[in-house]
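One structure, as C-alpha cells, below. Some questions next.
What you see is the complex with one protein chain gone and the rest in place.
Lettered A, B and C in written order, each chain numbered from 1.
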Amino acid sequence: MKKRVYADNAATTRLSRPALDAMMPYLTSEYGNPSALHTMGREAKLALERARNQTASVLGAVPEEIYFTSGGTEADNWAVKAAAELGKNKGRHIISTQIEHHAILNPLLCLEAQGFEVTYLGVDAQGRISLKALRDAIRKDTILISVMAANNEIGTIQPIAKIGKLAKEHKILFHVDAVQAIGHIPLDIQSAGIDMLSLAAHKFGGPKGAGALYVRKGISLPSQIQGGGQERNLRSGTENVAGIVGMAAALEYRNARMGSHMEKVLLLRNRLIEGLLRIPNARLTGDLLNRLPGIASFLFEGVEGESMVMMLDLHGICASSGSACASNGHESSHVLKAIGIPRQLSHSSLRLSLNEDNTDEDVDHILEVLPSVVARLRAMSPVWNGSRENY
Amino acid sequence: MKKRVYADNAATTRLSRPALDAMMPYLTSEYGNPSALHTMGREAKLALERARNQTASVLGAVPEEIYFTSGGTEADNWAVKAAAELGKNKGRHIISTQIEHHAILNPLLCLEAQGFEVTYLGVDAQGRISLKALRDAIRKDTILISVMAANNEIGTIQPIAKIGKLAKEHKILFHVDAVQAIGHIPLDIQSAGIDMLSLAAHKFGGPKGAGALYVRKGISLPSQIQGGGQERNLRSGTENVAGIVGMAAALEYRNARMGSHMEKVLLLRNRLIEGLLRIPNARLTGDLLNRLPGIASFLFEGVEGESMVMMLDLHGICASSGSACASNGHESSHVLKAIGIPRQLSHSSLRLSLNEDNTDEDVDHILEVLPSVVARLRAMSPVWNGSRENY
Amino acid sequence: MWCETFSDTVIEHFMAPRNAGSMPDADAEGNSGDPDCGDSLTIYLKVKDHVIEDIRFMVFGCVAAVATSSMTTELAKGKTLDEALKLTDQDIVEALGGLPENKLHCSVLGESALKDAIQNYLAKTE
Partner (left out) sequence: MWCETFSDTVIEHFMAPRNAGSMPDADAEGNSGDPDCGDSLTIYLKVKDHVIEDIRFMVFGCVAAVATSSMTTELAKGKTLDEALKLTDQDIVEALGGLPENKLHCSVLGESALKDAIQNYLAKTE
C-alpha cells in the first residue's frame, strides 16, 4: 500500500487511544441519561462531572466554569452573541481581529446587522495584532474583546496575556478562541485574564461533536440553547456523554505530555520548513517564533493551492490550502489578505500541520514529494516566471 | 449479579449494534474533516452525505431537506426561533400546546419576551389537543404551529396529519417535535403536511449528541450557528461524523424493523400495564389507543415518584418519574397538570418505557417488584388512605 | 449536585426506615411540608416526664425525605423535649453522612416536623 501521511492536524486529528478507550463504555453498556435518577443515570452524570473536573483542572478553572457544547463553533457563537446581549445596555462596541475564524467573524457580522459596531484590528506581516492599536481602539462603550489565541491558517500566536491585562484595566469582557491552542501550547486562563474561552475536542485528539466554553465565575451569561435545563440551565439538551468523556480524556492526555509532544512536533516541523524553503520562491507565512508547534504554512508562487493539495493527495499526503472550512470555494483567504499577501499569491497557499502522531518518515516523504509537485504545476503555470526545472 | 431491567428508553436508549458498528471506522481510521479536500476529507464527506440520504429516505424527504444538529433540543430551538424570525414581518402569533417538551416551551418563552404571542392549546384527559380548538386559535397573524408528534411523559400521539392539513389550509408553517416518535411509529412527512421536524438519535438506538432538523425545500430558514459554512451554511461547525453516521444507521435499522419491533414492544407493554393496573388506586395516564408502543405511564396514589424510582433502582429497575429532564427538582409535571391531574397526585407518577431490547423476563421482574415497592411506600405515607396491605 | 450520590446511611434508612408508621394514641403530632409540593412529613410523639418515649413518622417524599424522617426520629427518641428542640437540620444531615446539595432542604423537613410536634405537645400540656 502507498504510504499515507496525514499532515492536516489543524483541520482535525485522529481520536487518541486514551480518548477512544474512555468513550467506549459510554457507547456500549453505560448509556444512561445524565438527568435520570437511577443508577445508570447517576453513572452517566458522574462521568460528565468527572469530565468537567478534568477539563477545568487542565484549564486552571473550577468545574462550575465549564459548559459543554457541541464544538468550537457553537462555543464561539455563544460567547460572542451572549456577551453582546449581556453588555448591550452598557455599550455596543466590540473589538476583534481581521484574522479570526469564521466562527467568530460570522456571528460578529450578525451583531453588526443588529446595531453593534465592531472594530477588526489589523495584523502585521507575521499576523500579530498591535497592543497599541488595541489600546487605541478601546472606547467607553466597548463591551467585548475577542481575539484568537492562535491562528488556524498561519499558526501565529497572539499576546493573549497582555491583551487580557488591557481588557481587565478597562473592565471589558475578554473572550479567547483557543480552538487551535488548547492542548498544543500552554495557556493559563488565570494569569492571562481570560473571561471566556472556546475549545473543540477534535483539534487535540478528542472526538468531533464536543467542545466547551469556559465562562469565568460571576459572569451571568445568557443561555445558548433552552430546554431541559442541562449545563446549569445555560445549554440544554441531552449531553453527548461519550463525546464529552472522550474530550476530557484527550485533553488530559495531551496536557500531561505537552512538553515532550511539543518538542517532538517542533523538531519535525522545523525540518519540514527548512526543507521546503529550499524550493525557489517558497515563502513561510506567519510568525517564526510566536507560532503553533505543528503548523508549517507556505506560499509557493505560481501554483494554485487546491491543485497542490490534490496532487499531494494522489501521493498519499493529506494537506490543506487556506483554512479547511473555506477551501471549497475560490474565495481567497481573509487571513493571508490581512497579512498583506496580494490576492493572486494568496491562492498559492499550502498548510501542513503536524502533531505527535507524525514521524520522521512522514517529513521525509513530504520533502521528497512536494518539491516535484510544485515543479510540475509551475511547469504549466501561466503566472510563474521563474525557472521551470524540476527541483 | 442482580438482574438489571432498563425501562427508561424514553429518556435514552442503548446504542444499537448496527449504529455502533457504523460509527467505529469514524472513531478510528476514518477521521478526516468533511471540509478537507484530500481523500480522508472526501471519505468523511461521503459518509456524511450517505447518512443524509439514509435519513431523508426514512423520512420520505430529499437529502437537501435534512440538516444535522447536535440533538433534539437544538433542532427544536432552531425550528421555533428561526420560524419566528422568518415570519415576524407577516405576524407574531404562534400556536403550540401545553404539553410540549421544555425544548419547545422554553424557546417559546424567549419569543414571548421578544413580543411574540403564543397560544398554548390545552389537551383533554388523554393528552390530545382538540382540532376545533386549534382551528379557533388560528389568526391572520399566526406564523407557526408547533405540536409534538408524541408526548415523552404519557406517550399520547397527536393527530399530526389533521393538524398539518389545517396548517396548510391557512398557509402556516407547521413544525413537529418528533423526538419521541421517529423510529417508534410510522410518520409520513409528506402526507402529514409537515414543514419542519425535529429528531434526536439517542431516542431510537443512535448516539447522544446527534440530531436533525428536517426543513421542507423552499423554506429559507435563518441559520442556527454561523461559521465555516457547513450544512449548506445554516449550521456551521465541524460535523460530528461518527455521531451522524451512527444516527442514520440506527434510524435505518429501526425503520426496517418498525413493524416487528412495535408488535413485540406492544405485547410487553400491554402485559405490563395490565399487571400494574391490578395495584389498588393505580391509574394509567395518557391515551390507551393513540399511544407510543413503548410507554407505560402511571399514577400510584399516595406514593412520591422519586422514592418509587429509587426503590425500583435498588431492585435493579431503571424507570423515571415525570419527564427525565424535570425530575431533579420538585417541580410538578406540566404535562400531568395539563391532563387535569391534581397537584399532589402529579407527584405520584411513574414512567416505564420499553423498547425492543426488553424481554418477557424484564416485565416479569417489574411485575414482581413494583407492587411491593408501592405497598411499602404507602405503608408510611401520610397521604394514603387506602389499604396498607402488601399486594 | 445530584451526581453526589447518597451515602450508605441514607440508602439504609430509605430501605429500612426506623420508626415508620402512624401512632393512633399519640400525645402530640407535628407536620411539615406540603404534599402538593411533593413532600410532607408527620411526626407522632409519646412523651413521659418531658422525655420522648416513643416516636413515629409518616412521610410522602423523596429518598432524602424518607431518610431524614427516619434519622430525625432516631435522634429524637429518648431525648428530653429540651434536648430534642435543640436538634438542628445540620445534626440530621451529619448523622446521615451528608446529603446531596440539592437535597439539603429535606433535612429541614425533619427538624420542622419535630419542633412542630414538641410545640404542639407543650401547648397542649401547659
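A few points about this structure:
Just so we're on the same page, a residue touches a chain if its C-beta (ideal position, glycine included) is under 8 Å from a C-beta of that chain, and two chains touch if they have at least 3 such contacts.
Note that the structure is predicted; figures quoted are calculated from it, not measured.
In the complete complex, the residue from A:Ala125, A:Ala161, A:Ile219 or A:Val383 that touches the missing chain is A:Val383. Interface note for the absent chain: among A:Asn53, A:Ser307 or A:Ser372, the touching residue is A:Ser307. Among the residues B:Met23, B:Leu48, B:Leu121 or B:Leu336, only B:Leu48 touches the chain that is left out of the figure. As for the chain not pictured, it touches chain A at residues 302-304, 306-307, 310-311, 314, 328-330, 332, 343-344, 347, 379-384.
Simple rule for what comes next: only the chains that are shown with their structure count from here on.
Note: centroid distance chain B to chain C, computed from Cα atoms, is 39 Å. In terms of their C-alpha centroids, the spacing between chain A and chain C amounts to 55 Å.
Centre to centre, using the average C-alpha position, chain A and chain B are separated by 34 Å. Each of residues 306, 310, 328 in chain B touches at least two other chains.
Each of residues 2 in chain C touches at least two other chains.
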